[in-house]
Every structure is written in C-alpha cells, then in structure tokens.
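Just one protein chain is left out here, and the rest sit where they should.
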Amino acid sequence: MTQESSHTMNATTAPTTGRPLLEVTDLEVSFHTQNGIVNAVRGVSFSLNAGESLAIVGESGSGKSTSATAIIDLLPGTGKVTGGSIRLDGTELVGISRAEMEAIRGSQIGYVPQDPMSNLNPVWNIGFQVMETLLANGIAKSRKEAEAKAIQVLQDAGLPDAGKRLRQYPHQFSGGMRQRALIGIGLSSQPKLLIADEPTSALDVTVQRVILDHLNTLTRELGTSVIFITHDLGLAAERAEKLVVMYRGQVVESGPSREILANPLHPYTQRLVAAAPSLASRRMQAVKSHENVAIAAPTAALDLTLIERAEQREEAATAASPIISLRDVTKQYKIRTGGFKTELFTAVDKVSFDVHPGTTTAIVGESGSGKSTIAKMVLKLEDVTAGNVLVDGTDVTAIRSAKDVLAFRRRVQPVFQDPYGTLDPLYNIAQTIAEPLVVHGVGTAKERTARVRELLDQVSLPVSTMSRYPNELSGGQRQRIAVARALALKPDVLVLDEAVSALDVLVQGQILNLLTELQSEMGLSYLFITHDLAVVRLVADSVCVMKSGQIVESATTDEVFDSPREQYTKDLLAAIPGAGIELGA
Amino acid sequence: MAWYFFRRVLQMIPVFIGATFLIYFMVFALPGDPVLAMFGDKTPSPAIVAELRAQYNLDKPFIVQYLLYLGGLFTFDFGTSFSGRPVSDLLASAFPITFKLAMLAIAFEAIAGIAIGLFAGLRKGKLFDASALVVSLLLISVPTFVIGFVLQYVFAVQLGWVNATVGQGAPLKDLILPAIVLASVSFAYIVRLTRTSVSDNLGADYVRTATAKGLSRGRVVRVHVLRNSLIPVVTFLGTDIGALMVGAIVTEGIFNIKGVGGTVYQAIIRGEGPTVVSFVAVMVIIFMVANLLVDLLYALLDPRIRYAK
Partner (left out) sequence: MPNNDSRSPEHYVAPLDETPLLVIDKVDENAKPSNLWLDAWRSLRHSPIFWISSSMILFILFVGLFPFLFTNEPPNNKCDLDNSNGGPEAGHPFGFTKLGCDVFARVVYGAQPSLTVGITATLLVVIVGVILGALAGFYGGFFDTIISRVGDMFFAIPVVLGAIVLMQTLSGTRNALTVALILSIFAWPQVARITRGAVLSAKNSDYVTASIALGVTRFRVLMRHVLPNSLAPVIVVATVSLGTFIVAEATLSYLGVGLPSSVMSWGNDISQAQSSIRTAPQTLLYPAGALSLTVLSFLMLGDVVRDALDPKARAR
C-alpha cells in the first residue's frame, strides 16, 4: 500500500508486554440535563497498542470527543462515566482518585485540544505554560532546567526562535503557532499516549498539513500512541492505522483504516464514505460506483445530476455573456499600526473574473485571502476602492439611488456561513422567509404565505416549520431556511459565502445536492466562496484560487484539479486530507 | 505599557474637563442665584456672599468663570469653604484620615470578597454558594447607613467592643468597624462578581488544558482560574471607588470621623453649600485619578491590554 503501512510495522515491533496500551471496554458516559439523563456514549469498546495510531470518526454529537475526554477524566459539565472500564497498561483508570489521575495526566497521557485560540491562558506567557507542565510532571526539577527544556520543547514543536518566544503571550502568536505550542505542551512530558481532539480543524488546510506532518514525525520518534478525534474521514484514514466510526454514542464499525474505507460494511460508514468530499469526489465518474450502495447516500443521486448538469452548463457557459463580471476590483482598508499611524491594507488586489449564467464559479482561498471581501463587494455590502463590478452589464458600483439599489438586491442574494447567526432568533421561520417579500412589497399577506409554503417545499422542509423559531432547528435546516429566504425574490445570482462549511459532512452533502437541484430548476448562477477545495470539486464549473488578495489561478474545475499550474494551487490540492488515498472499487 | 499609560492619560483629559465643567455648570449656570441657592433656607452674611461671588468670578461671563475655576484646580486652589477657610487647608487634615479608612475598606472587601467569591464559584449550586448569594444580596439591599447604625449599636453600644465614634487622630482600631461598614456593599458586589467569574473560568478551555497537562487541582485553581478571574474584579474596583466616596460621606457621618466624607456630611447637614460643592468636585477628581491607577493595575494583570498598540 502506501508509506503509512511501514509505520505500522515499526509500531508493532515496539516492545510491548503482550497487552494493548489502552483498552476501553463497554464504556458508558451520561450527562445530567434539564430533560433528564442523556447517554452520550453507550457500550464503546476499542483498544490501541503501543506506537499505534487510532482515529475516532463521527459527526458532531456522535460521542467521539466524549469518549476521548473520558479517558483522562476531563468530561465537561455533568458528564460521568457510568459503566465499563478504561485500562492504561493494565491499570484501571475508571474510579481512581483525583490525585492518581493528576499523576497520569500529562506524564502518561498527553492531550492536544481543538481550538488553539482558547486553549492557552491569555494572561501567562508561553514559556510559563510550558514550564509549569515540565515542573508538574517532574521532567524538570528547577526553574532553570525547566526553561532550558521549554526552549527545547518549543523548538521540537517547530517554533523558530524558541528562546524569544518563551517571553511572548498567546495573543502575539498566530493560530498555527499556538497549535504548535499546544502540541509541544502535550508531548513535553513524553507520554505513552497522546489524545488529539480535532487538533487542526480550526486552521487553514496548508497549515493543517504541515502541523499534522510534524505531529506525525514527533510521535513516531517518541513511539507515542495517538488517538485522533476527527469529523474528517479523509484525515482519519490518512493519519491513523485504525479507525473507530461512532454514530449516536455507539461504535458502528472499527478496524484497519484502509480496509474500512475501501470496504465500508455498516450502512452509516457507507454513507460517510460516500459523502466525504475529499474521498468520494476524487473523480465524478468514480463516484458512480456508489450507486449500488444499499441505503443510498443522498450524494449518490447528486453525483448523477452533477454529471448531467455539468454537460449542460458547459454549453451555456460559452454561449451567454457573463451575469457577473469583476474588472480589476481592488479593496483597501485603513488599519492602525500602533500609535496614531494608519496604513493602507489591500484586501483585494485587482481581481477580475466572470460568472456565466446558470453556472457556478468558486473562489477558493485560506483565511485572509480576501475571498469574503469579494462576496461583500458583489453583494454591495462593501464599497469598491477601485474597479468595476458588473451584474448583467450594469455597473453595481455606480448604483446610488435607493430604488436602483433595491432593484439590484432582488437579483443578487446571499447565504452566509454560520447557520446559528444567519437567522434572527426572534423571528419565526414564516416571518424570516417573508421578510424580503414584505420589504419589496411583493403580494398580499395571503400570497406571501403561499409563497413561503412554496419556498419551504423547494428546500424540502415541512410546512409545519413555518411557526418554528431558528433555535429549534439544526444547522442544516437553518441553512435551508437561509436558502429559501434568498430565493424568495427569485434572484439570478446566489452568493454562497462558506455556506456549507460549518455543517457535518452528511448534511453538507444534502445541502449541496439541494443547491445543485435548484440551480438546474431555476437556472441560478452561484458565486461559491469556500476554503475547502474538496467541496469545489463537487459543485463548481470554474475555480479562482486566491492568495493574499490576488487571484493566482483561474480555470475550469477539471483543469485546476487535474493540471494545476501554480505551486500554491498544488499545495492546496495536496493539503486536502485523504487526497492521496486511492479508494478500492 | 508606556504607550497604554500615555493613551489613558490622554483620554482622561477631555473626560476630566467635561466632568468638572458639568459640576460647575450645574452649580453656577442653572437659573437663580447660585450663591444664595447654596445656602438653602439659611441667610448667609453679606461678607461671605461677596467673597463667594468674587471667588467664583460671578461677575464675569460663564465660560471665563469656569476657566478660572479650572485654572485654580491645577494650582490646588479648590475654593473656599463656608467658614472662609481655603478648601485645600481642610483637605490637608481630612484627606489622610479618609485615605486610611478607604484603604482599610478596600483591603477588607478585596480580600474577603475574593476569598468568599472564589469558594462560592468553586462550589456553585452548593449550600455555601447559596448562602453567599443570599447574604450578598441582603448586603446590597440594606442601605449603608442602616448597616452603620445597626453595627454601631450592636458592637459599640451593646457589646462595647469598640468606640461608637472615632477619636482624635483616627486611630486604626477605631477605624475597623467604619471600614467594614463602608466596605459592606462593595464586598457583596465583589463576592458576586468573583463567583460568576470563577465559575465561567472553570469552564474555560485553557483551564481544561491546564488540567490535562497534569497540574494539581490547587495549582489550576490558583494559577489559572483565580488569576484570570481577578481581571473583572479589578475593573470593578475602579468604578467602586466612586461608591466608596458616597459611602464615606455616610459612614464618616455616622462614626463622626473628621475626614473628607465627614466634612461633606457636616456641611450638608448644616447647609453649607460652598463647602459641599468644593469638596465634591475634589472627590470627583480623586475618583478619576484613582480610576487611572486601577487601569494601570488592570494592564499589569492582562497582557493583552499591556501590549495593545
């Protein structure tokens, strides 16, 4: 197979006492809530040998994080282990005293948390936070020794200038640097086991790749066993030898990663594999093989329509003039650089591209690339510093009168990223979807209600949703409402700003499917802003890759994926987790 | 840090000018004869009225009056009291006493408030927490002067443990009871604030990470939970100095302490308006300066502020 398997060989030759390093048996965890006791983890069992790596995969709420935090007794809130056993090197961890657990944490089991922004204490410098770990675990005996070792730890974690960095505070570090510091802290006492809870999901893909590679090297050198908690099947398969798939608090499938990916047996795993953009969409034709999956994943249907639609769109794209056209668009902000000085920061630098009617153009870039600023300018929510934004031949930047702005708003509508922020919590769903109709004076109250029903039907939500409030709906359902609201005025263009990024992969597949259907029914044009190249493959006809405010590469989706010209594009493609994994038939 | 300090001082200047202007405006630009109004029902001697008119430059345009007053503030000329003595003279003898009382009160409310708040926060929902909450709410509900009367009556009159009034020179042992009275309301606020802050911080990601690093529970609480919880408490102490000043007027009145508050109290009771106005203006200035100092303390506690550009 690939290079990962050699890694397995090394691990199995590591000295073991004949039993697994970690054995979790029939673990039960429950939470005490207002609505009674919730069993978050039910009968979970898995084991891990010394030097091995294992990934627990599942959607949010599947119990994957809960299972992992139960191992080091860090369950949040009212969480409690109510049954089963957790053995580390043969020693039972369930029910041991606080002091005993304190002795195990750090020195025997290390932990790397998810969000680098909130996991370092903002009031202490980095050196202090590394040194206290070393002192608490007896790795260093004096402050002086601790300081020398702390520098070593940070250096090993890949932070240059570690000596100087010791005196710096977390807010002076970038996200990637903080995550390196946290990895350094987690490994500083050379634990036998490292639990990495979504260690890079808050970071850009290229940073993510570098950090995971580094983590890999470090743990292999030290012979540390690793448990990854992740929602990303591609990442799990790429980084771990063993896979544990969790669904609704239970393990539905576990075993060697490659085998599970190539031959998923449980219908849930099959769904996951089919929906994972990084895996399933390797090639559109290849995905056809999933048609025969017993419980059809929604994306299987999507893939078929995709191919049909792609053919139609290609014809359309060449025929008509662009619906949206950006010409040398530049956006500059004044930023304060300390004191009274300000500096001009160019967020978007002479960007030009077209969106053809009935097609999808994706803008891909990492955080700070300027992609969201483009979305705001196309929506006329931000003014353009220089250049023109043309919608159907009309220069949007020149529109001034309230009437003309209103007319423009009917044609271009947004869907935003955060499903929890996109709907006013005090408006019920009917009010939310009807708001654009009210504002634009469309129809009578009765007609508007009829239109709301129609729109709900279009986004496949029951009519009973009308009287509900956003907090009663899931993230995916909220995004459907946001789509329905955007469609209320029958626009030509939807600007989808990371519209599916915050969703679990199955839900994401469902929404992408919906968007594709709507596009073909109504001939909509999409401007699809995302950081996730894998998703682009599923939905876009052409792609613009952005970096530091500029478009570095712009081509059709197939061209970008099959023969990227720019190194940056190649890096981005290589950074898609699981990109290198070949799926079996 | 230097930049932060500089910026805070810079920000304080317009606030200072605005606040003193407000007070000045309220007293002298409202309709009616301000000098006579200051005396309320009493009739002042013409000599004093004349002197006040001259002192506040009432014959000149209002804005000139204010500027002259402001100029006086910078040369520690705070005006003249009812009896004709310069306010700065009265301050010189009264301020040290009030300072001593206020420091005692702050020490009491900070130490006891933070300690009880910490324990309540760590045991959220338990009996200790519930009782701390009830007691703190009661302390806030009962006006300071009622607490003052009751404690004075119980400890000084009934039990005879302390003197009912503070003697000459305000010895420390006489100031203990007044300091507790003065601190009572703020103590209650600090308990509540620390409790909320501690229980919030207990759920913070960095506290979980600190535990995961293998630190002992005690160290996690001391170094990570408590330290971070102090930041909002320090901010509160800044605004609380204002409440302490009002409290000082009441408390020093009850215990007959000859400090700044006691002087204002006596002046109010006797209807000596000019003294009240001059002293309150000085108190506002002290409040602002104290706030600046608290801001510096805040910057020391929070590196994000310290290193802000």
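For reference, chains read A and B in written order, and residue numbers begin at 1 within each chain.
Methods note: a residue touches a chain if its C-beta (ideal position, glycine included) is under 8 Å from a C-beta of that chain, and two chains touch if they have at least 3 such contacts.
All of these numbers come straight from a predicted model, not from anything done at the bench.
**Q** Tell me which of A:Pro20, A:Gly51 or A:Gly365 is the one touching the absent chain.
**A** If we include the chain that is not displayed, A:Pro20 is the one touching it.
**Q** Identify the residue among A:Lys80, A:His171, A:Arg327 or A:Arg410 that touches the chain left out of the display.
**A** A:Arg410
**Q** Could you tell which one of B:Ala19, B:Ile48 or B:Ala112 touches the chain left off the display?
**A** B:Ala19
**Q** Return the single residue from B:Ile140, B:Ile176, B:Val234 or B:Leu297 that touches the missing chain.
**A** Selected residue, touching the omitted chain: B:Ile140.
**Q** Kindly state which of the options A:Tyr268, A:Phe353, A:Phe528 or A:Tyr568 is in contact with the chain not pictured.
**A** In the full complex, the listed residue that touches the missing chain is A:Tyr268.
**Q** Which residue numbers on chain B touch the omitted chain?
**A** 14-16, 18-19, 21-23, 26-27, 30, 32, 34, 37-38, 40-41, 137-138, 140-146, 149-150, 153, 157, 203, 242-243, 245-246, 249-250, 253, 264-265, 268-269, 273, 276-277, 280, 283-284, 287-288, 291
**Q** For chain A, which residues reach the chain that was dropped from this view?
**A** Against the missing chain, chain A presents residues 20, 23, 25, 33-34, 45-47, 49, 77, 241-242, 247-248, 250-256, 259-260, 265-268, 271, 295, 298, 379-381, 402, 405-406, 409-410, 412-414, 416-418, 421-428, 435-436, 439-440, 461-462, 464-465, 467-469, 471-474, 476-477, 482, 485, 489, 506-507, 510.
The definition used in the following text is that only the chains that are shown with their structure count from here on.
**Q** Approximately how many whole Å separate the CA-defined centres of chain A and chain B?
**A** Result: the chain centres lie 50 Å from each other.
**Q** Contact residues on chain A for chain B in the complex?
**A** 72, 74, 76-77, 98-99, 102-107, 110-111, 113, 115, 118-125, 132-133, 136-137, 169, 171-172, 182, 185-186, 189, 336-339
**Q** Can you list the chain B residues touching chain A in their complex?
**A** Its residues touching chain A are 3, 203-217, 219, 223-224, 227-228, 231, 301-304, 307, 309.
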